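These notes concern the structure reproduced below.
A single protein chain has been omitted from the complex, and every remaining protein chain is retained in its original position.
Each chain gets a letter, A and B, in the order it is written, and its residues are counted from 1.
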Amino acid sequence: MKIFIRLVILIIPIVGFIFFYNLLTEDKFYPGANFDRFNVPVFALDDITYQKIYTKDDLNDELLLNVWASWCITCRVEHGFLMELKQEGFLITGLNYKDESTDANNWLNLYGNPYNFSLHDIKGSLALDMGVTGAPETFLIKNGEVLVHYSGEVNLAVWDNVFYPVIKENKMFR
Amino acid sequence: MIAEISHFFLVTASGLFLLSFIFSTLTYKTNHNLEILVSRVFSYGSYFVFISFFIYIWLSIQSDFSIRYIAEHSNKDLAVFYKISSIWSAHEGSMFLWIVFLSLWSQFFNFKLPQADLLKAPSIGILSFIIFGFLIFLLFTSNPYDLILPIAPVNGADINPILQDPALAIHPPFLYLGYVGFVIAFAYNTAFLIKGDLDINWEKIIRPWSLIAWILLTIGITLGSWWAYYELGWGGYWFWDPVENVALMPWLAGTALIHSLYASSRSNSLRGWTILLSISVFSLSLFGAFIVRSGIIDSVHAFANDPQRGLYLLLFSGILIISSLTFYALRLPKLVSSNLIKPKSKESFLSINNILFVTAIFAVMLGVLYPLIFDFIYEERISIGPPYYNTIIAPIAFLSSIFLVFSVGSLWQRSSKLFFIYSPLSLSILLSIFIACFIAFKLQDFEWWFIGGIFSGFLILIRYLLLAINNISKKMYFNKASAISHVGLGILLISISINAGLSYEKIINIKAGDSFQDDMYTFNLLDFDLINEDNFDSIKAKFLIKNNDASEQVFYMFPEKRKYFIRGQITSESAIQITPFKDIYITLGDQLDNGYWVVNIQYNYFIRWIWISAIIMCLGSLMAIKERSVKK
Partner (left out) sequence: MNKIRKQRLFNVFLIICVSSLGVFFILKALNSNLDYFYTPSEVLIANIPQDKRIKIGGMVKKDSVDRNGTKVIFKITDFENTIEVHYEGVIPDLFKEGSGVVAYGKIRDKTLIAENIFAKHDENYMPPNIEISSG
């Protein structure tokens, strides 16, 4: 009888522990990650330097689309990692979100520019169509199709656990 | 530079706590000098934590945006008060505060406990281990001193205007102080289990610490509920949100603990159970920290995060809880006393209420976890609504008030005769049935839980009133602390029932110059004021309200809608008119195209009394600390 009570006292927390351990180590456990695929919507936006108008066809390559803004502190934090990605040869396009173009250009001049170009989405209309709720967010795009949508800061851990498996699976960036 | 030094202080502190823990393991064979060293090193560790935190507050006031956390959660234009409170507005800073409070409690304990106490070195050792573990968690997975390199941003982000509120800013510190305070009972009793010396009178040592922790937790929960009431615009005070629930579980367990501590100091029979409770309270606090910070639940209060944090917290809490329970299981046969609990003795009623409280904790925990389990097994998303908690908690509250009232006139370790015709118990039952019937008759339309709540609330009130009259007139010993706390409980039960049973709301369409009348008041919407403040624009409606009864009392109310510049965020500021028994609560909705406004009018009955009763309970418990110390 006493043995039984002693076992019960120990088993309850151990079962709870195992349950939570399984829950946390499930590979899908990145709350910001969304793997639902969808096509890049139709759009026409200036870049932040007002040199060219870009459309859906300009996102037809293999690329990362990064939502950023000069007012966004976390974008500032993420910036260093994006520069590293650029140096390793990844193509990153910026989606400048609800930001003034002068602020945005100053920001890139001050800290460095990881993007090949940045779309100027001052109204947030493309962002809305793509389900963006804030900044920073990052999309992995292949042939005009979004494979990964990640909300929040991309860092090494997120890159290794969320982006890299999909990149490998789809044989991208070779 | 200062940030780096302060960061280094925190690292030093973790080293000192590790040292203190290692020394404490060496004191197993009593070595007095080493024991003093454990206590000393522990003090230094705590001081380093405090200094580091004070520097962090200073950095925050200085708006040092080279520190990532401060840049992300504070702003140059904030008032100093909110610059400080922004420290605990997100994960890293609030974890830091958690650790500061952990060290604060432990250092007080270290300071107060005489060096001669046999369990001092081992319990300080356990505390060092706990603080060390959390410091490692802070430094490696969520460092508040992370820098933004090479150039700091010019200005920080703005914190959400909804979060710039005094009650919101001060309730987390109280909650954390309460949660963390139960660590003393946990550490001391685990030390007791490790030593296994049954003669040690741990009840006396941990009782005041647990009472203070309980009071602070109660204040924290009350402040949180008050904030939700006036700020969220829903007119509710408790939403059964998962984060509220994880605060409620340690509160319920803590309530059981402070009662059980009292009982086990009077009779040996509940000792084993009390130790289990003292371990459970802090374990539930750890569970709460894990749930909120691991991101496994979706909640308005949950902190955004990554899975690494959850795993570390799970692992560390798991080690603490399971090892403590292992020692418990090992010592259990010695702890269980041979004398049985006599039926109808005071401790028998206390035990029944203990079981009821555990049932309540189990039910609340299941409500928090069931969506996770469901998602895990069926991959379907569900949520548990408030009706679940109400159906469970209402009968438990009812039953435990009955047993509480039974326990009032009963005796320790002796069966007592409770029911004779002229007993105070029969009298209070009769009187409360009378009151409940009277209210039911007045209302005609009522539900059973409502009458049950009224009945049990009055039952408690009347029983303690009779006890007070009897004992004071006969100049007998009268436990004022207990009576005051339980009177608070009685008022709480009555207020919650009346609030749930009588409150109602109506949604109206009204434009400036119009009026709206119901059976109690006439609402005249006079006009709107446009106000420009430093950081927001606001539209303020001016209501002139007239009481329809003979008094014809007249007053104004100003519900308002604000638009903040920095985020363009819109918030509603409800207007609240407080009267003794009800609040009138007006929230401004949207403006329609034709110039009409949607306005929500609520009558919230007895809502003030819910918080007043919490304050009464805290006062009672405060007196209990001073109450004549327990006899053995």
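Observations
Criterion: a contact is a pair of C-beta atoms (placed from the backbone, for glycine too) under 8 Å apart; a residue touches a chain by one contact, two chains touch by 3 or more.
Note that this is a predicted model, so its numbers are computed, not measured.
Contact with the chain that does not appear here is found for just one residue of B:366, B:443 or B:554, B:366.
Considering the full assembly, B:587 is the residue among B:587, B:604 or B:621 that touches the omitted chain.
Of the candidate positions B:2, B:198, B:430 or B:507, contact with the unshown chain belongs to B:507.
When the whole complex is considered, the residue among A:24, A:72 or A:95 that touches the unshown chain is A:72.
In the full complex, subunit B contacts the hidden chain through residues 72, 90, 157-158, 160, 233, 300, 304, 340, 355, 359, 362-363, 366-367, 370, 374, 380-385, 387-388, 391-392, 507-509, 561, 564-572, 587, 589-590, 592-593, 596, 598-600. The omitted chain makes contact with subunit A at the following residues, 1, 38, 69, 71-75, 97-99, 122-125, 128, 131, 133-136, 151.
Here is the rule we use: only the chains that are shown with their structure count from here on.
Centre to centre, using the average C-alpha position, subunit A and subunit B are separated by 37 Å. For subunit B in complex with subunit A, the touching residues are 68, 71-72, 148-149, 151, 153, 156-157, 276, 283, 290, 294-296, 304-308, 310-311, 314, 318, 321-322, 325-326, 328-330, 332-333, 336, 372-373, 376.
By the touch rule above, subunit A contacts subunit B in their complex via residues 2, 5-7, 9-10, 13-14, 17, 19-25, 29-32, 71-74, 76-77, 80, 110-111, 152, 157-158.
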